[in-house]
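Please see the structure below; I have some questions.
Every protein chain of the complex appears in place save one, which is left out.
We just call them A, B and C in the order they show up, numbering each chain from 1.
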Amino acid sequence: MYSEKVMDHFMNPRNVGELENANGIGEVGNAKCGDIMRIYIDVEDSIIKDIKFKTFGCGAAIATSSMVTEMVKGKTIDEALKVTNKAVAEALGGLPPVKMHCSNLAADALHKAIENYKQNMQKNTQN
Amino acid sequence: MYSEKVMDHFMNPRNVGELENANGIGEVGNAKCGDIMRIYIDVEDSIIKDIKFKTFGCGAAIATSSMVTEMVKGKTIDEALKVTNKAVAEALGGLPPVKMHCSNLAADALHKAIENYKQNMQKNTQN
Amino acid sequence: MRKVYLDHSATTPVRPEVVEVMNQYLTNNFGNASSVHSFGREARKGLETAREQIANLIKAQPEEIFFTSGGTEADNMAIIGTAFANQKKGKHIITTQIEHHAVLETCHHLEKLGFEVTYLPVDKNALVSVEKVKEAIRDDTILISMMHANNEVGTIQPVKEVGALAKEKGIVFHVDAVQSFGKLPIDVNEMNIDLLSASSHKIYGPKGIGCLFLRKGTKVEPLMFGGAQERKRRPGTENVPAIVGFGLAAELAGKEMAQENERLTKLRDKLIQGILEKIPHVQLNGHPTQRLANNVNVSFHYVEGESLLLMLDMKGIAASSGSACTSGSLDPSHVLLAMGISHEIAHGSLRMTLGKVNTEEDIDYCLEVLPDIVAKLRSMSPLYNSGKIEN
Partner (left out) sequence: MRKVYLDHSATTPVRPEVVEVMNQYLTNNFGNASSVHSFGREARKGLETAREQIANLIKAQPEEIFFTSGGTEADNMAIIGTAFANQKKGKHIITTQIEHHAVLETCHHLEKLGFEVTYLPVDKNALVSVEKVKEAIRDDTILISMMHANNEVGTIQPVKEVGALAKEKGIVFHVDAVQSFGKLPIDVNEMNIDLLSASSHKIYGPKGIGCLFLRKGTKVEPLMFGGAQERKRRPGTENVPAIVGFGLAAELAGKEMAQENERLTKLRDKLIQGILEKIPHVQLNGHPTQRLANNVNVSFHYVEGESLLLMLDMKGIAASSGSACTSGSLDPSHVLLAMGISHEIAHGSLRMTLGKVNTEEDIDYCLEVLPDIVAKLRSMSPLYNSGKIEN
């Protein structure tokens, strides 16, 4: 069902956990649907210095979460915003068709985290 | 499908042939339906002295023809008239249900032969 | 790596005795059972022996057994066949919310064709109430279709009581016995069952074969059309090797039933107890005692079923889940939801169904592996600390 790369990211997920000093947090999905992805980012000078995730969901949900963190760690937020769900799936060597829509949301969570970071920055500037 | 007894009467049919000096001949069925039985009897003093048959038909048709000739050879025509299709089937150890109606007509052929014999006698008496 | 198969309600391996007899009918006695010649007669003999073996197991007459391609076809034939045969009498059907899709989807199809279907609710243990069946009966009710044992949570239904009711009201009674056939004693007469579906691959027989018990005199329209096989009720060259295998599997299941149920019940209870003791935030789904001897169904809060399955699989353990993610749909098991279990908790369900080859060591291994896996997944779960779905 899943590619080897998916299974690797699922069994040995990269960057699992929370970031105490995250300045951006994004969450997608809900427990009702069976998938929640929460991504924590620590952005400095527009660069994602650190990133962690916590995910409740199926193999694809966990693997895409792990993959997206690897793909953007050390990248600028502009670069990170260009990472799509599709790109994450491709980086994993593809996902089963049924998983493409319901569990391939990690990039969305990342984008939400970046949005959240930007909002936080704005608030900080305004204050 | 067929009992051993049916197969025996089919493979080694008793009394096959025609009777040159038959004084009764009976035929049932037609080639269209796939079964024709013709029975020849030689009756003397109301006793079936000799009997032969010719049959075009399936295993059951041939076996019942053979069986009925054995059952009535040497019997009186009154006794022969009491032999039913059902009795023939029973004497053979039974027939497959689908064969009971379409190929179990040997007693009918016999009865027709007896009828024919009686008609012949009447004719003879009248002349 | 140790391999522990705990998915016997999904399917079973074919037992060696059955493989052996099947091979004989695949190669030597391969004839078409409708042929006149010796090859055909050999095949026919095997076919009719199997019919007897199966009839014996449920106290039916051999002529009341009709072979189908599996449980699904038997369910379809029973329900669609009864509906069409009786539509002049009425168009109302009663079933339950926890049936297998083979029953539910068939009923949905009939709804589109103008039939009316009542889907009875169940209690928190997945039990159907006889009282509710009674209340649902109308003058135009033509069929009650109900499973004997549930495939997900193992709950055993009051089939006999519903059968008595159906008989009293003159309503055709169909029982989907796919999960109970060969596992629970069944007497179609005592239970007043008119139609019963069974499937071979759940009892160590081959896949692709099942049967419908059809009580003499019960009117059912055929689902397919063609040759005169199965006394004109089910056309197609008879699948003799599979039928012969099914027959033997049924006979052996009957012989071993009591002893095997005792053995499995012990293993099952050991597994349930172990899980409840070793792992926090877990619940048993289904009836605590009125359940199949081989069924364990639990929900681990804060984790999702498919990832649980994958991790178990990496440890050699094969199980299943009512999580939506295993089917690619969005909603988890309709059975768990009908029992009043929340979506969140349904997603974290794990079904382990035991079978012939499982031993105490298998259970020990499972109890050794499971806590770590659950802990690992919880450590990744954004829900675990938040306590969002604690109940």
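The definition used in the following text is that a residue touches a chain if its C-beta (ideal position, glycine included) is under 8 Å from a C-beta of that chain, and two chains touch if they have at least 3 such contacts.
Keep in mind that what you see is a predicted model, and the values were worked out from it rather than measured.
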- Item | Option from C:Leu214, C:Leu310 or C:Met380 whose C-beta touches the chain left out | C:Leu310
- Filtering C:Asn189, C:Thr237, C:Gln273 or C:Ser379 for touch with the omitted chain leaves C:Thr237
- Can you work out which residue in C:Lys45, C:Arg138, C:Lys167 or C:Lys207 touches the chain that's missing from view? C:Lys207
- Query: Which positions on chain B touch the chain that was left off?
  - Reply: 2, 7, 10-11, 13, 16, 27, 31-38, 54-62, 96, 98-99, 102-103
- Extract the touching residues of chain C with respect to the undisplayed chain. 5, 7, 10-14, 16, 19, 22-23, 26-28, 30-32, 34-40, 69-73, 75-76, 100-102, 105-106, 108-109, 199, 201, 206-209, 223-228, 235-242, 306, 309-310, 312-313, 316-321, 326-327
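Here is the rule we use: only the chains that are shown with their structure count from here on.
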- Distance from the CA centroid of chain A to that of chain B, rounded to the nearest Å? 91
